[in-house]
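Data block below; observations after.
One protein chain is absent from this view; the other protein chains keep their places.
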Amino acid sequence: MSISRLRTHVKITWCPGCGNFAIMNAFIRAILELEFKIKDIVVITGIGCHGRLHEYLRLNSFHTIHGRVLPLAIGIKLANKDLLVIGFSGDGDAYAIGINHFIHAARRNVDIKYIVHNNMVFGLTRGQVSPTSPLGLKTKSTPEGNFVRPINPIALALIAGATFVARGFTGDIEHLTTVLKQALLHRGFAFIDILQPCVTFYNTLPMLRRKVYKLEESGHDISNFDEAMDRALESDKIPIGVFYKVRRPTFEEQIPQLKGKPMSFRDIEMERVLKFVGKLV
Amino acid sequence: MSISRLRTHVKITWCPGCGNFAIMNAFIRAILELEFKIKDIVVITGIGCHGRLHEYLRLNSFHTIHGRVLPLAIGIKLANKDLLVIGFSGDGDAYAIGINHFIHAARRNVDIKYIVHNNMVFGLTRGQVSPTSPLGLKTKSTPEGNFVRPINPIALALIAGATFVARGFTGDIEHLTTVLKQALLHRGFAFIDILQPCVTFYNTLPMLRRKVYKLEESGHDISNFDEAMDRALESDKIPIGVFYKVRRPTFEEQIPQLKGKPMSFRDIEMERVLKFVGKLV
Amino acid sequence: MKRKYSEVKTILIGGQAGMGILLSGRVLAKFFGRMGLYTFLHTEYPSLIRGGHNFCILTVGNRKVYSQRLYADTLIALDKTTLEKHLWRLKHNCLLIIDKKIEGDLVKRDKFKIVELPLDELLARKKLPLITKNMVMLGSLVAILGYGIDTMIDVVSSVFKTKYKTENIEATKLGYEYTLKNFKHLQETFIDRGVEKKIIITSGNEAIAIGAVLGGMKIYTAYPITPASPLLHLLAAHQRELDIVVVQAEDEIAAINIAIGAWYAGARAITATSGPGFSLMCESIGLAGLTETPLVVILAQRQGPSTGLPTYTSQSDLKLALQASHGEFPKIVIAPGDIEESLVLTSTALDLAERYQVPVIVLVDRYIVESYKAIDFPNITPLFERHYVVEERDVIFKRYAITESGISPFAIPGMGNALVKVNSLEHDEYGFFVEEEKAVESMIEKRLRKMSTIYRDLGESDIAAKTYGNGREVIVSWGSTKGPILEAMNILESKGLKMKYLQVILLAPFPKDKIRRLLRGCERVLVVENNATGQFANLLKEYLDAEIISLLKYNGRPFYPEEIAERVEEVVRK
Partner (left out) sequence: MKRKYSEVKTILIGGQAGMGILLSGRVLAKFFGRMGLYTFLHTEYPSLIRGGHNFCILTVGNRKVYSQRLYADTLIALDKTTLEKHLWRLKHNCLLIIDKKIEGDLVKRDKFKIVELPLDELLARKKLPLITKNMVMLGSLVAILGYGIDTMIDVVSSVFKTKYKTENIEATKLGYEYTLKNFKHLQETFIDRGVEKKIIITSGNEAIAIGAVLGGMKIYTAYPITPASPLLHLLAAHQRELDIVVVQAEDEIAAINIAIGAWYAGARAITATSGPGFSLMCESIGLAGLTETPLVVILAQRQGPSTGLPTYTSQSDLKLALQASHGEFPKIVIAPGDIEESLVLTSTALDLAERYQVPVIVLVDRYIVESYKAIDFPNITPLFERHYVVEERDVIFKRYAITESGISPFAIPGMGNALVKVNSLEHDEYGFFVEEEKAVESMIEKRLRKMSTIYRDLGESDIAAKTYGNGREVIVSWGSTKGPILEAMNILESKGLKMKYLQVILLAPFPKDKIRRLLRGCERVLVVENNATGQFANLLKEYLDAEIISLLKYNGRPFYPEEIAERVEEVVRK
């Protein structure tokens, strides 16, 4: 299958040079290479430039309201655990309005994938400060420079209990594709923060190119939590790749009722209800 | 001044033996010992058993809706930076519905104090699982035992950028008072997670007594972030005391307009407005 | 068997929180149920864990009992406060079962029949824990009413599964025997046995749980909040046997979005909350509306605004339910009037949500969900017809096909090969974003046409509105005021005043034609509601020419039938 098999007819409206292109392409490649069953994939996107992705993907999709990608994804997965459920957010979507769901989804270890387009700025609303904007960044809402310390999504995910934590970079599609593939194959909550430039409001590409290095080329042990945390807290250089991966029972695996047919397709068993009502006599 | 000076006439309705008593008493002692100006203290409480605290304190207070203690506290502090602003939450209030505000308040380093009554359960709503409930805990909403990993508030606060991070324990009022005093004297966002039993729904007291030890008695360096993080991630023993303390410019200190009189008491300067309107010609 | 119609007796039980007051009420209701008597149990407690005054009013009858009554035939007082607070409720010659410790100044001994139990002494003697005091009193009551103790022991054993089971049984026996020994002279004959039918005692929350499962709910997700959380506890406790999944979310916004996700993926889901949580859900209700994703939200009202009075009832969220979220989209709002209807309409809500692909809000309140009522063993038939289609072609599904009814075929991702695209932005038939004027208009019009379709389908149905009784004077109400109104009609009828009562169930789309028809020729109506601004009366005003007299109550307490009857008499007289 070629990439176009997964594209709709819809014209892309991202700014030329935007990092979203790389994310889309790497994602399509990962899906194709892993030969997932197309009809069983569901993509959820939040509101933001990143959110338009769903328009371009010939996949089941739900373009939801700002900040609520994760609870929606959890609902989908609980309804039908046979679906491959992938959420996409922007850094505003994920870490400003939506950070509570992020922490809680990570600790639950629901088997969903979460991909954050981190351009360190609010794109669609035309350039305000975001929780990942670096100190000093001048934006429309911080004209004298941001003075609030950026959050560290990788470290937060680790602390929150995510079982797969990675960072991607749109400047290296090959690498990004590999990371995405690993995430898609992980069983449990898989989180990837992808550093992408917003060429219109904050072009991080040159800075990122200078700073990134690959974890897998630096002898990093992805099964070691402490090491993952140390890397997450690095600030001069920016490691990309998988920080941490561990297999823990997923949320669904711990709910006995979920064994068997997906909830969506089950019928009602009358004896069960009768038994329940019987107790009220 | 005696403790009763800071008590209202309102009868306390907490269950006998509840940890909230210790928190209230330690807090009152801390306030009295530090000789703060009573009229300049504002206490904010969220919804939960802990929230009734405001009824018992003869202090300015705002008993607000569930989960929103921190933004309210920030608003108060910005309006009048001369107030000592102290927020109280429960673990549900702070870490379930309110965790986004927690992360963002910590990174902003607003000069407010945040005290969480962590009884690892939802008390007022009669015993459901909370984000800090341990694995296996049977509650009304997890009758077969909680299987979602608890969050680690101390580690989250550290990662989020809080400049004062501590843990208290209601089983040791002396120690709790000392910790509270340090928090109240800290300039910036001071966070204390206080382990308290809920004698009605989850009595943690025996377990806690067994596990706690004091950081200050174990050679802990509160200026060392990495060390703080290591201690935060301990699981067999439970360290109490101050994990981390650093002085960084507060949010307010970085806003030049806030210098001088509190915003609440300022007038309008007409020339400023005229100048602004003049630009629209 | 001789049966006096409408014989009801009222028992009030009160004490401090933690004394097992509410539980005593339920035990007693179960007991009477086994004896073939119907009951209604109203409870009241403050928003505290310990301390504070709790009480419950159990009204018993040999026909269905629709609400508690204002005045008591029997008072079981575990503390002095109970006696002080409720003295005004006690009928002449009322039976008092009290702890001997209670100082008696308050009680004019000649006015009442008094059973004083030396509780501490009795329990100490048998080495029983103090928390079984309430059971001693229930045993005592059983003795006074002339019943045998066996059924009561049965009930007690069924309620206390493990913890303190034997202690509670012992305590019950203790009270029974002590009373037989010392107060046999006070024995009275109680209401004759009623029916032979199988009676169940259920709270509104339990009824909703049954209705939810019968309607095919597979996922329940909520954030705890009074008075909706008992539903969470119940469903969590029984999730395995009911074959459902229960998730406690991190907040109400997460809860409702989990539910929306589940519906999108084909599983019926419900979330329940009360005012504060519902306010938080507004944005997401609009998401369901625009994306035409089915959704059921149960709003159990309590006294607001804001945190307000968390444990007290109210009907003050009607207007918000009708306009929850910015923008305009079709939705259904239904208000069951009692526990039986809560069961049926929860099933119905699930069906309607999927049929019309709209959010359905089920408006109940603290008074419905936390009251207990004896009802006949319900008709357990599932309402579980699915309304989706399966498209096997590998195409992008026309999820928003423009149709005359406004209803587009509903497909589920993963079923069939077609892809299902859903969009919170305005969209074309396939779910792609559009901004062009004509395209926008036609999608908005399609969506709003559903409202007419729903109106056409339901506006004249039994779900829309029902009448009871017949008479020149008319009462109109919605929701939980139904019970007290029906009881008030009983009271009035016994005084020779026949009433007609119109219960409106469907609040959106508003069944204006049916209401107009049912009230034709009627010059004035009394509208009864539990709020301060007459929200429903104002709604009615738009469609009705009759004079509207509002009877409002807004102190967090439900109406008592006596209050309504009194007001009706006032109105009629003037």
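Lettered A, B and C in written order, each chain numbered from 1.
Heads up, the rule we're going with is that a residue touches a chain if its C-beta (ideal position, glycine included) is under 8 Å from a C-beta of that chain, and two chains touch if they have at least 3 such contacts.
Model, not experiment: these values are computed from the prediction.
Contact with the chain that does not appear here is found for just one residue of C:71, C:147, C:384 or C:554, C:554.
Although one chain is not drawn, the whole complex shows that of C:131, C:444, C:546 or C:571 it is C:444 that touches it.
Note that of C:24, C:47, C:271 or C:453, the residue touching the chain absent from this view is C:47.
Across B:61, B:109 or B:204, the residue that sits in touch with the chain not pictured is B:61. Taking the whole complex into account, chain B touches the unshown chain at residues 8, 10, 38-40, 42, 44, 47, 52, 54-55, 58-65, 68, 70-80, 82-83, 100-101, 103-104, 255-258, 262-270, 272-277, 280-281.
The omitted chain makes contact with chain A at the following residues, 11, 13-16, 47, 49, 63, 65-67, 96-97, 99, 122-126, 128-129, 131, 140-144, 200. One chain is missing from the display, and on chain C it is touched by residues 46-47, 253, 274-276, 278-280, 282-283, 286-287, 289-291, 301, 303-312, 314, 316-317, 319-320, 322-329, 424-426, 433, 435, 437-438, 440-441, 444-445, 448, 531-533, 535, 538, 541-542, 554-557.
Simple rule for what comes next: only the chains that are shown with their structure count from here on.
Distance between chain centres (mean CA atoms), chain A to chain B: 31 Å. Mean C-alpha position of chain B lies 38 Å from that of chain C. Shared contact sites, meaning residues of chain A that touch two or more other chains, fall at 100, 103-104.
In chain C, 240, 250-251 are the positions where the chain touches two or more neighbouring chains simultaneously.
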